[in-house]
Every structure is written in structure tokens, then in C-alpha cells.
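All protein chains but one are shown at their positions in the complex.
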Amino acid sequence: LKEQNISFTAIDVFENEEDLYLKNPDFLICLGGDGTILEASTLTAGTGIPVMGINLGRLGFLSNVSRNDIDLAISMLCQGRFTVSERSMLSLRNSSSPLGADFLALNEVTVSRKDSASMITIHAWIDDQFLASYWADGLIISTPTGSTGYNLSCGGPIVSPASGVMIITPIAPHNLNVRPVVISDSSQIRLQIEAREKYFLVATDSKTQNIECGKDLLIQKAKVTFSLVQLEGYPYYKILREKLYWGADKRN
Amino acid sequence: LKEQNISFTAIDVFENEEDLYLKNPDFLICLGGDGTILEASTLTAGTGIPVMGINLGRLGFLSNVSRNDIDLAISMLCQGRFTVSERSMLSLRNSSSPLGADFLALNEVTVSRKDSASMITIHAWIDDQFLASYWADGLIISTPTGSTGYNLSCGGPIVSPASGVMIITPIAPHNLNVRPVVISDSSQIRLQIEAREKYFLVATDSKTQNIECGKDLLIQKAKVTFSLVQLEGYPYYKILREKLYWGADKRN
Amino acid sequence: LKEQNISFTAIDVFENEEDLYLKNPDFLICLGGDGTILEASTLTAGTGIPVMGINLGRLGFLSNVSRNDIDLAISMLCQGRFTVSERSMLSLRNSSSPLGADFLALNEVTVSRKDSASMITIHAWIDDQFLASYWADGLIISTPTGSTGYNLSCGGPIVSPASGVMIITPIAPHNLNVRPVVISDSSQIRLQIEAREKYFLVATDSKTQNIECGKDLLIQKAKVTFSLVQLEGYPYYKILREKLYWGADKRN
Partner (left out) sequence: LKEQNISFTAIDVFENEEDLYLKNPDFLICLGGDGTILEASTLTAGTGIPVMGINLGRLGFLSNVSRNDIDLAISMLCQGRFTVSERSMLSLRNSSSPLGADFLALNEVTVSRKDSASMITIHAWIDDQFLASYWADGLIISTPTGSTGYNLSCGGPIVSPASGVMIITPIAPHNLNVRPVVISDSSQIRLQIEAREKYFLVATDSKTQNIECGKDLLIQKAKVTFSLVQLEGYPYYKILREKLYWGADKRN
């Protein structure tokens, strides 16, 4: 994770969170792919510091400035030729650690089985109304930002960043008639997991932890947001088309 | 289409729109399935008159009171044991008839080819930003209410009524990597259709019309809403589970 | 439809079926896309004359020689550097015209509703055992060759040409738990259609006809096959990867 402070006079490299608060930069520039931005998101969430991702490899959804356009991108930043897209995040609370801090996710919270031999049962409530019991490899709660990630691989829809919703998408569900469900992000989701093993896996973006079955997981929109720089001329739908190869299909 | 005025003193049957305005009932009761409610929705949209559907056959998503529960349902209505769920609708404007009235849909606006021999190309813009060109049998723009209908048959997600979104779902798309897209319902969608034939079909709910290719279609959230009675104890997710047979899967 | 006789001494253009039988060429070369080959397939089915497709536009699954490689392709043909892939076809018999000839399809037989307002019900039997009643826009019976066509758009699997099977894939099925079904191509499929309208559409590849509801449709593997030239170095899976853009996905 490398980040640079693009003040007009100096380029600093941040080593830790305190450093970030101390220097209070106007922008953060992330060098790396979407994964790097996901890691940075926990650091900058709620600070209001806009982040721009410069991609050294293939363009990402978040890290969408190409290495060749660095100079142009920085001059656009300085000239104010950008908007800031406030991206909603999820907060995860584990009822077995009531004093612990909540975990944040910019893309998704995923619960899944620890080994791949047997499915788990995931009971889900929305605002304390029972939704469904999924018998599946796992369940994804995704933000609009995360909709083009794991959610999409599992049959969930693409959701534009401005939509105030969350997406609940099962992973390889045994029940054939369950489908991804989109709900308002003012709702709270409660999950309870049953499994043959004692523990199951929870991932906030790519950070995993083992959690004991039977305890409640509470997932809702976080109070903080992640501020993403959108340069002029890089509209969301254009990135979508390019990333997903729309228009390039040559089946006929 | 039969509708009854459930005032406390009399049961009237409405024959037409004028009649409805004149008598200005407290509620409308629809006897019939979801299709009947869809037809009634155009009539009551914007009047604020709440509609309750009593189903003579299988329970519907909208018409969700069973024939056996009529007495109970009416007494719950009288006792105020219900909420009114304001459902968003879509308005469709055809640029070739600028003076004509907009068409309303509670479930979805569907464009599709006129005969089944050849696909059509549907160019789509969101708020004047180009989204994609679909090569498909057709395209569905669905409300949350319509999400459990044709949209669901074509791989679109279930969307809870309180979500402020629209869903854009292609029908049998030739492009393998296109996916349903969920966008904020404050957006405006513009479509342009190319086909081998001169005309294509547009359906607002189940009402179809032929429209000439090349003209713009504008679709957005209607200014009016449809007011649906939700009796206590019939929560949305329970209807969903029952209608979609969640929990009944016996694959193992 | 243009076809050329690639004998070693002369290039003839065939105008009709009689002409083809008379001249009995060693090969047919189709100039055009997959659609052109589909049309040619009815003509050459059962003659044993191998067909090679030269594509003037984008490469197809069947018409997979590029215009730039014409010289190379013809010299490979002359040198015997190819194999002949015998592709199974479907024959369709309509019980209401018992004396009429069967219709042939190289890709698929599709039944679908005549207009797009209401679904149709398709009752299906396999070898006189009841399979299912589909409530849908239509139903596709596909060969392995057709598996990458309409079948794929509707969620059916890709099936390699050497598999002795047929695929039954519903179009936008209302029943959420139905799935594409693959059966042995030694089976016979019987369909019966119920609809609000008197007629429904049947397509053998892209040729459509109106058929009256209620009559039986019998679909089985045709006695004849279509002989497709496969030049060395153009293996099926390579064409598949290129056509479907496998390996090019840039989502991350």
C-alpha cells in the first residue's frame, strides 16, 4: 500500500493512520489496483479526503486512472476538473464482541463456510422481519460499489453508485428459487449462521476472520463514506462498458 | 375489472374513471389477481385512494388477500389495521407523439421485437450518458413492484418496494456479459430501437402498442404513485417467501 | 446465399438444389456468416458434401474462415488438411400436417408466442414420459451446434459437437426453478402448446411458421447430418474462446 499526498508543494508518503490525520492532505493518490483502494478505504473512511487510484496494471472500477495518464490526472486534480463520488460502506458488528469496534467494508461483507465440504445455513432478517434461510456456500451483502465484484460473479445485479441500496446475494444456493434481493440501505440486516463446524468465515472486503456459529451478525450502512475522485470524462457507465467488455461480444 | 367502494354504509361498483372521482371512496377493493390490480393502477394512480386486492385464485404479490379472509380483511380496513405502501410507477413518453399523454406502468415498461425471427438493438442512455447497446429479444425497465414479475423471469433481482430504484434487464441478450443494472429512480432513461422491421412493440404492464423504430422513448419515475393497502401481518418478505416457495425446496 | 463449387478446375455458382445434385461437388464454400451456413444446411443435409464457410464479417462458429485466409483455406482443402465434422440436425413434424415433409434445423427448433403480451404454456414429453409444463415466452430445442446460439442467450449450456444430446431450454420462464435439461439425442420430444391466441410461432433455425395450438409437435434427431469442414488449426475450443472472449475479461 503506497499512498501519496498530492499537495501542491510536496509529495509525502503515508506510513500509518496517525500520519494521515496529522498531515491532513487535500487528496490521496493510491498506486495500485482496486485491491489497494479497498485497503486504503478503511484508512480514509470518514476523513473526507478524496482518493484517486492510479493503476499500474489493468484498469479497475475504483482505480481507474492509467499509469500513462498520471500527469494529466494530477493536473486535472489541481484544476478542479473532477467530482467526488461519496461511496457508501457497510459496517459489521459481531454480537459476540459487543465492545469491539465495527468492521468496515467498501465492497461487501461475505459469510461463507470454512472448508468446502458442506454447505451452511444462513438465516437472514431485515429490520427484524424474517427474510429467508439460505442453504448455500455463503452469502454476500454488497454495496453498490461492490456490486461489480463478488456479487456479480454470483449472479447479482450491477448497481449504480448513486442508488441508496444494499444487495443480498447467495453463493451457490441449494434452493433453486432464491434470487438476489436489493433493499434500501436504511435497513439493518441480521444474520445467524448454522453449520456442521463450529466456526464460519466472515470477510469484510478481503479481510477474513473466523466467527463462531450461532451468534448474530449485524450489517448496516456505515456512518462514514469513502470519497472517490471521479475525473471529468471517466463516467461510471463508460468504465463499466470497458471493464465488462460490453460491445465487444463477437458471438455473431 | 370489478371494483367496490368499501364505505361503511354502502358497496358501490365503479364503472369508469369519472365515477371514481365523483364518489371519492376511502378505499378501493379489487377482486381479481395481480393483473386486475395492474389495470386498476392506471385508474387510481395519483388519486391517493388505497387499493386492496382480494384474490379469487392463487395469491398474488399485489392482490394478496385470500377470498376466505374477506371479512377479516374488511374489518381490519375499518379498524385501521393496515399501512399504505406507496408504489412508484413509470411514465413512458414517445418522442413521436409529443402532445400525447404519457403512459403509466406499475410493473414495467418492456420493449421487444414484433415477431420472433430476429433480435433488435436497443441503445440506452441514463441521464444522457450512454449506457449500452443491447442486442436482444427486448429490454425491461422495471419498478421495485415489477421486480418479481417479468424482470425476475429474465434474471433480474428482487427489489424491495422501499428502494428508490429502477431495474434495466435485457431479455435473452446475445451479449453474454451484460447484466441487469439497478439505477436510482431519479434518473431518466432514454431508449432508441433499431430493428429489421419498421416497428417494435412497447408494453406498459400488459398494454401493448406498436412504435416506429428510430424514435426516442423516455422512461422515468412517474409523478404519481399507486397506493396499496398492506394489512397487518402480511409483510412483504412473507409474501415473497410464500410466492417463491422459499423454504420448500426439497432437492435434498 | 452464394455458394461456390471448389473443384480443382472450376468455380461454379449454385442456383438451386437440383443444380447441386447434378454437379455433385467435392465441397461447398459458403461466403457469408453463420446465418448463410444455416440456410445452406437445409440444402446440403444428407448429401455428404462438406461445407466450408468463409466469413466476410466477424468470424462465426460455423463460418470460421476469415476472408483474408481464403487462399490458405482452399489450399488446405486441396491438400486434405481438414476433417469433416458431422453435425446432428433436428427434424420437426407437425401432427396437423401428417403428409407434409419434416422441417430440418441445424441450430434449434423454437416455439414462442406470437405477440409479446402473454406467456404460453408448453407441455413437454420425452419418449412419452411427461417432463414438464413450461409457462414462458417460449422453448428452445437445440442441437450441440445450436448450443452457442439462442440457447446460450437463454441460460443453456455450451455443448461440444461430439456430444450425442439435445438441449431443452425455456425462454424467460415464469417458473423460477426450471432449468435447461440435456437429454440423449436418441430420445423423441413431443410438445403441445396452450395459448390465449389461436396460433403460436415455430422457428426451425430462422425460418418461422404459424402453427395452431393444441396440435402435437414431434422433434427428434434428423436422419441426415450436416457436414462441416474443420481446417487444421481451427479447433472447436479455440473458436469458442475467441468468440466468447474468454481470457479477455478485464473486470480486475
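So that you can tell them apart, the chains are marked A, B and C in the order they are listed, and the count of residues begins at 1 in each.
The definition used in the following text is that a residue touches a chain if its C-beta (ideal position, glycine included) is under 8 Å from a C-beta of that chain, and two chains touch if they have at least 3 such contacts.
In this text the structure is predicted, and so the values were computed from the model without any measurement.
**Q** Of A:36, A:110 or A:163, which one is in contact with the hidden chain?
**A** A:110
**Q** Give the residue, chosen from A:47, A:94, A:121 or A:177, that touches the chain omitted from the document.
**A** Once the missing chain is taken into account, the touching residue is A:177.
**Q** Of the residues listed, B:42, B:91, B:112 or B:148, which one is in contact with the missing chain?
**A** Per the contact definition at the top, the residue touching the missing chain is B:148.
**Q** Going by the contact rule already stated, which one of C:31, C:74, C:181 or C:218 would touch the omitted chain in the full complex?
**A** C:181
**Q** Need a quick check: the contact residues on subunit A for the chain that isn't drawn.
**A** Interface residues of subunit A facing the absent chain: 110, 112-118, 136-138, 150, 152-155, 171-174, 176-177, 201, 203, 206, 208, 244-245, 249.
**Q** Considering the entire assembly, which residues of subunit C contact the chain that has been omitted?
**A** The missing chain touches subunit C at positions 126, 129-133, 135, 147, 152, 155-160, 162-165, 167, 174-184, 186-187, 235-238, 241, 244-247, 249, 251-252.
**Q** For review purposes, identify every residue of subunit B that touches the missing chain, sorted by number.
**A** Touch set of subunit B with respect to the missing chain: 33-34, 58-61, 148, 152, 176-177, 179, 242-245, 248-252.
In this text, only the chains that are shown with their structure count from here on.
**Q** Can you give the whole-Å distance between the Cα centres of subunit A and subunit C?
**A** Inter-chain centre distance comes to 43 Å.
**Q** Could you work out how far the Cα centre of subunit B sits from that of subunit C, in whole Å?
**A** 37
**Q** Where in subunit A do residues touch two or more of the other chains?
**A** 152, 176-177, 179, 244-245, 249, 251-252, in rising order.
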